[in-house]
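Only a single protein chain was left out; the remaining protein chains are all shown in position.
All chains are identified by letter, namely A and B, in their written order; residue positions are counted from 1 within each chain.
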Amino acid sequence: MQTTNEIQDEWFNKRKIKNNHVEELKRPSLSYWKGAWIRLLQNKLAMFGLIFLILLAIMAIFGPFMSQYSVSSQNLQDQNLSPSHNHWFGTDDLGRDVFTRTWYGARISLIVGLLAALVDLLIGVIYGGISGYKGGKVDSVLMRIIEILYGLPYLLVVILMMVVMGPGLFTVIVALTITGWTGMARIVRGQVLQLKNYEFVIASRSFGSPTSRIIKKDLIPNTIGQIIVQMTLTVPSAIFAEAFLSFLGLGIQAPYASWGTMANDSLSAILTGYWWQLFFPAFFISMTMFAFNVLGDGLQHALDPKLRR
Amino acid sequence: MMVNFILRRLLAMILTIWVIATLTFILMHVIPGSPFNSHNGKQLNETVQKNMEMHYNLDKPLPIQYLIYMKSVATFDYGPSIKHPNDTVNSLISDGFPVSFELGMITLIVAILSGIILGIIAALKANHFIDYVAMTIAVLGISIPNFVLASLLIQEFAVNLGWLPPSMWTSWKSEVLPTIALATGPMAIIARLIRTSMIEVLTQDYIRTARSKGLSPILIVFKHALKNALLPVITLLGTLAAGILTGTFVIEKIFAIPGMGKYFVDSINTRDYPVIMGTTVFYSSILIVLLFIVDIAYGWLDPRIKLHKKEVI
């Protein structure tokens, strides 16, 4: 029972001021982007990926200048040298500096990955935007086309495209984007449809918050979030495809270096024991893809409101 | 009903194959140059080249070539290879395909089984240490390109340890490394997918119903959740199979496996038209048939789909 002496009699009057004010939120309400950024910072794996990629980008730009050797300069006296003071990552069977070639390969991989993602974004936004905005017959025709493209084994198509256009950096990017944009187009279309729906719903009902607010606060961040995630996941698959093609001899051609061609050239090195020739390109391509994948996963978790706990 | 459905699907499949065949034809003929520009490194003299082109109908106008090509697609007879005149395209396929098929199938089965197990374990231990380990393995599996993994496996298990042969396709021992190299990527994709869908399914109302009956966790996972959690994997099987198929190109190259991938890559490098066209159409047909099987499997897993299709027809 209550101890009666602490309850004062005058408390038993009706309250004058009705406490009808809306309770202020006690938890700090962060903006969408700030919240996402904080969630990303807390994700150790994703931060590792981000830092690795920043370092890689720096090395891709400046790495080749840090050594006295050029990408293609062969030195037949210096064949198959193991890593040393002169050649930090050793040399290959033609006496080329693996250090220089590795960072040159990083350039190729990053350029291919980023350009493929950007072109995907461009085509995807236009195509998906038209499809979602126009709706009806246009939409169903455009989506049917995507379905057919999606059903094609994309590396097979890419290989055929490479044959048509001849190998090279430019053709790799064209070939990759020819089949790669469909995912982005689907996402954009879905978001545009949702946007249309929102406008419709809110216009027909007298909702509390104005349309522009919901679109600005909810839909746009959500759309941009999904697009960013899709882009981060496109990059590693493009990097893989380039390396794959180069490995098959269909991609970047000598004397230029790509991680794929370097791995291909050093296949025989497995048997001869010149491990560094394989190790460096193999390590960096795997780490780069790993970094992009974990960063993409982290972004997905950070940006998707549904996954928030 | 069912017959009608299958007939429709067959028609759609034939249509898709026709589209692919036509695309391949167009692509091949936009390529500048002909297969006879260089023959075994030597420049052929003009009359020989003309004769050769005549022999392979390459002198005829494109529409005629297209018709001849369509006939060969329909009868599945592409004639002899240009670069290996003693072999027909069909004999190359029947030589190489069984090996590639075996490699692909073993890989697919290994990838699916191990992916499902890894995914379930991760889902049941979601956000625990085991989950983090399983998912880190999965991301690594996705991140290491199959040709890199293949090289590393050879280096370690064939060269350094000497446990397994580094190449060829002769005994079960020689099949281990190529299968691991090829299966790791798809396995990782499946594991991640299963984990996500399993976690999602486990929050469903019908799982709560099952739990309210006092069923054991094992029964709930395998009887109530797994079938539903498998659905997204089934949808992805076509893409995975396509990935494995293209993966065989490099794996066969690295391990010197006498499969079809080698012929395909060679044929592209040498512009061996009949082989390119024959193998492309053949690969596509296999994938399309596989997608058809996947559709049927989907209907078996999800009874709602079957009904839906019957209603549509």
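Everything that follows uses one rule, which is that contacts are C-beta pairs under 8 Å (C-beta built on N, C-alpha and C of every residue); 3 or more make two chains touch, one makes a residue touch a chain.
Assume contacts and distances are computed from a predicted model.
Chain not shown in the complex: UniProt lists it as "ATP-binding cassette domain-containing protein", one of "DNA ligase (ATP)", "ATP-binding cassette domain-containing protein", "Monosaccharide ABC transporter membrane protein, CUT2 family" or "Glutathione transport system permease protein GsiC".
When the missing chain is restored to the complex, the residue among B:E156, B:E200 or B:D302 that touches it is B:D302.
Across B:R195, B:H224 or B:K253, the single residue that touches the chain missing here is B:H224.
Take chain A: the residues that touch the chain left off the picture are 1-2, 7, 9-15, 18-20, 23, 26-27, 308-309. The set of chain B residues touching the chain not shown comprises 204-206, 208-216, 219, 223-224, 227-228, 301-304, 307.
The working rule: only the chains that are shown with their structure count from here on.
Touching chain A in their complex are the following residues of chain B: 16, 19-20, 24, 27-28, 30-31, 136, 139-140, 142-145, 147-148, 151-152, 154-155, 159, 166, 238, 242-243, 245-246, 249-250, 253-254, 265, 268-269, 271, 276, 280, 283-284, 287-288, 291. Those residues of chain A whose C-beta lies close enough to touch chain B in the complex are 45, 148, 151-156, 159-164, 236, 240, 243-244, 247-250, 260, 263-264, 266-267, 270-271, 275, 278, 282, 285-287, 289-290, 293-294, 297.
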